[in-house]
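Removed: one protein chain of the complex. Kept in place: all other protein chains.
Naming follows writing order (A, B and C), and every chain is counted from residue 1.
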Amino acid sequence: MVLLEVRGMTKEFGGLRAIDSLDLTIEKGQIFGLIGPNGAGKSTAFNCIAGAFAPTAGVITFNNETINGQKPWNLCKKGLARTFQIVKPFASKSVLYNVMVASFATTNSRQVAEEKAIKVLESLNFADKKDILSSNLTIADRKRLEIARALATEPKLLLLDEVMAGLRPNEVDEMVEVLKKIREQGTTIFVIEHIMRAIMALSDRIVVIQFGKKIAEGTPKEIANNENVIKAYLGEDYVAA
Amino acid sequence: MNYKNINKVALVAILLIAFGLPLVIRSATYLHILVLLFFYAYLTTSWNLVGGFAGVLPLGHAAFVGIGAYTSTILFLQYGISPWIGMLVGGVLATIAGILIGLPTFKMRGAYFALATIAFAEGFRVIVENIDYIGPFKINGPRGLQIPPLDIGLANFMFASKEPYYYIILIMLVAVVVLTYVISRSKLGYYLNAGGEEPEAAMALGVNVARAKLIAMAMSSFLTAMAGTFYAQFTLYIHPKSIISLDLSFEIAFIALIGGRGSIAGPILGALLLRPVGDFSRIYFGDTLPGMHLIIFGLVLILVMHYQPRGLQEPLTRLYNNLIRRITHNTTGR
Amino acid sequence: MQILRRIVVPALAISLIAGSYATGHAENVKIGNIIPLSGPSATLGQQGKAAREMAVEEINAAGGIKSLGGAKFELVFADSESKPEKGVAEAERLINTEKVNVLTGCWNSAVTYPTTAVAERYGIPFVVPVSVSDKITDQGFKTVFRIAAKDSWWTRDQFAFLKDMEKEFGTKVERLAFVYENGDWGKGFAGQWKKLAEAGGYKVVLDEPYPSTATDLSPVVQKIRRAKPDVLLLVSNAADAILLTNTLADYKVKLKAIIASGGGHADPSFLKTTGKNAQYLFDIVEWETDVNKPGAKEANDKYKAKYGQNLTGEAVDAYVAMYVLKDALERAASLDPEKIREALAATNLSSGPGMIVGYDSVKFDKTGQNENASLVMVQVNDTGKGLERITIWPKSARRAGYTPVFPMPNK
Partner (left out) sequence: MYYIIEDTINGILMGSIYGLTAMGLTIIFGVLKVVNFAHGSMLMVGMYLAYWAVTLSGMHPYLAIVLVAPAMFLFGYTLQNFVIKPIFIAEKNVREPLTVIIVTTGIWYILDNLTLLIFGPQYRSLADNPLNGQMLEIGEMFISVPKLYGCITAVITALGVYWFFQKTDMGRAIRATSMDREAASLMGINQYKIYNVAFGIGAATAGIAAVTLVPFYNVFPTVGVLFDIKGFIIVVLGGLGSIGGALAGGIIIGIIESVGPQFMTATWTEAIVYGLFLVVLFVKPSGLFGQKHDW
């Protein structure tokens, strides 16, 4: 079953085309990767899908509903959650408080929200840090908090924007395990990542974009051998040589 | 006794002291000072709903005080309607004004909101000063309105002694503090805090930030307007330059910032600390060093922002907790 | 040095206040004064303070209140910042904590209304040296006594003066312009001007309030210039009085006369900052340095030596208020507020030190208004000793040898 379908999505900033008629299809239960060199338009694509920007053209269908230009808070309630590349914790509040803000998305009761938040924290092995002020967390824990918050909204689709950037290798491995576990629990994941090792290990399917255009799509193996992709990442010369 | 119980005992003790104070303090001066202190604590707590939780800096709350004071006074003077009812009418009008101001500004950076609220309050003052009548309602322009102290009694919100005013403002203060406490632990409270700190992240987590702020603004302006009615009935004279003044708007914000905005105790602590500093320095320096009290006030602002940017509430809470911990350790004999 | 003294004195004062509680100065008369010492009307508050201090120094040096065993006056000042709520709070404090016997103040009418209400509630006598709004003595309060003339008298005299000048110089005045600060004071004057103009058969060609905080008054001056009035009547605070006078001169507005209403136009800074531009201006005041009254010149010289400026009408009212209080206390021979109030009500002070006002005696009618308070009109002119304010009206008070300039010549 198709969960997210993007058709011809285009985003322009004052004449500059950041995304150029992008097509994507994400099946329910997949881990779907989006990669591309710096400035390829990955985060812009995320922002359009998650409602931070309205796309200039194209159709985005989520769970059989057109969601173009809907506000992020509404999308969140419909089951579309995201994290930010630059983490944005509510710095003066505890970890638990941070996650509770998110778990209020599906309830009005403080007690229910707290229970749900703790459950999410436990599933991420994070519950022991629930009372720590989020501004005192390490980078890895902040990334984990981003995921915890997004999960607490009970999403059908989780958009992860470079949650592994800046992590140490062993932390990356841990994160890969965490994401796999999330998928097992039934959440579809759409992930932007720079760390090839991780995304190759995780994804069922990968799309590569450059200058806002899709240049390749396939399984990790197909992508790894795709000439266009190698060109995009390493330059024409490398391929020619 | 454990920590929670001690807090409860302390709270009950504070309430008992507050309600019992007029039995001990017979001097009308001190009661007057206390009434004003509670009045400011009330205003600041109401302000705190937007200024503290929603993370913006409203600097025009005097306009809402003015709306409340003028509405109830006009209704009372011209139609004999009890100020208690006027208080609610004023609250509704202020709510409408608050929403109108919030609608365009909550989407922008804080500086715009701060400046917009200043302009709104000043503009409102200028209009009141220019108008003698709105339809049948006598505004009396810059001359203000005087309430003749004739029909004393609860129905008319007018008393000969200070005690009734003391209890009314104390009850109002307790009510607004309880309300703030409830809100801070509700979904709205979480949403306000989140939206105030990181609006983008909050939005992605399902928070309609602008709407949460608007709700807070609506409540805050309603509550602030109620204080306006109290002020009018307490001083029996309102006049645009004093009641819709920037000074009042600023003082409310300063009390919150010094005390610790976004916390429940902050506004009360701020009022407890700042009001006496202002009053006593004015009394002691007023005749020999004119303006000295405002220099001191300015210094206090700068120093507190320097050393306790989250307000004095933070170190005081720490101190209190340490104290309690020490006491509980002793009593449990561990 | 000045600053050092200013810092040391209050420190001492605090310790003295603390000390005075212990010893209890029952024999002294405590006078609470609520005036604007900082904020927008600070210059006026400071003058009032200086004048009170000078009077009290004299009274105390002369032996205080004899019927009270030589009791001394003790002044307690409180800063209202021109804010009603501060005035009210200070009145409460002065009455309850400082235990003052009498209150005086508050210059700003907006502060005086609610503050006199506090005094009335406690039955503490309240002497208002200046605050001209009619309303203050029309409230039906028993404890309020005002030295200064009320605004309906000021406006009445301004029009009487105008009529007299028309007669004396044979110049017909038809068109009037009213320009006034948009406050309690200006609005009060303008309302009465309108009635007087109608009664006097004048045509009002401009009725213009302006904000006292205006940073540019040339638009208002342009309006005056285009309305082509014969006479311009003004009510202004200090900053705007200076700005208006200079701008009127800049635009060479042709008028037969400008009649001001004291306040900003009587401010000590006014002549210094306007210079020649203020020449020929008429201003109504309660008192002028050239008043023909024994002791007046001496009092002014003393004041000038001490504070570096001439006494103003506002300062004299404050000065006289102290002597009125001395007189009343002497007769009351008691510190009981009701006794003081009765004595004040029976005041008929016509001579003695301090009586430097232009009229014969201070006497309060049953509303508490000084019924003899009268006003004089001065003209700003240069008779060879630089610009000064010269009393010209009523004719009986006119400075010998001076002929008023009316209408104003083109500059």
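The rule is short, and it goes like this: a residue touches a chain if its C-beta (ideal position, glycine included) is under 8 Å from a C-beta of that chain, and two chains touch if they have at least 3 such contacts.
Since this is a predicted model, take the numbers as computed values, not measurements.
Touch with the chain omitted from the figure is made, among B:Ile96, B:Ile134, B:Ile152 or B:Leu299, by B:Leu299.
Among C:Leu68, C:Ala214 or C:Val405, the one in contact with the hidden chain is C:Ala214. Set against the missing chain, the residues B:Ala116, B:Leu145, B:Met158 or B:Ala212 yield one that touches it, B:Ala116.
Contact with the omitted chain, checked across C:Ser38, C:Thr115, C:Ser133 or C:Thr391, is made by C:Ser38.
For chain B, the residues in touch with the chain missing from this view are 57, 103-105, 107-112, 114-116, 118-120, 122-123, 126-127, 129-130, 198, 246, 250, 253-254, 257, 289-292, 294-295, 297-302, 305-306, 309. Within the entire complex, the positions of chain C that touch the omitted partner chain are 3, 6, 38-40, 42-43, 46, 182, 208-211, 213-216, 218-220, 222-223, 226, 238-239, 242-243, 246, 249-252, 267-270, 272-275, 277.
Rule of thumb we're sticking to: only the chains that are shown with their structure count from here on.
Comparing chain C-alpha centroids with the centroid of the full set of protein C-alpha atoms picks out B as the closest. Centre to centre, using the average C-alpha position, chain A and chain B are separated by 43 Å. Chain B and chain C have CA centres that are 37 Å apart. With centres defined as mean CA coordinates, chain C is found 75 Å away from chain A.
Residue positions of chain B in touch with at least two other chains are not found.
For chain A in complex with chain B, the touching residues are 50, 52, 71-73, 76-77, 81-82, 84, 88-93, 97, 100-102, 104-105, 108, 110, 113, 149-150, 152-153. Listed in rising order, the residues of chain C touching chain B in the complex are 6-7, 9-10, 13-14, 37-38, 42, 45-46, 49, 76-79, 81, 83-86, 88-89, 92-93, 95-97, 110, 113-114, 117, 121, 135, 182-184, 186-188, 211. Chain B meets chain A in the complex at residues 185-187, 190-191, 193-194, 197-198, 200-209, 310.
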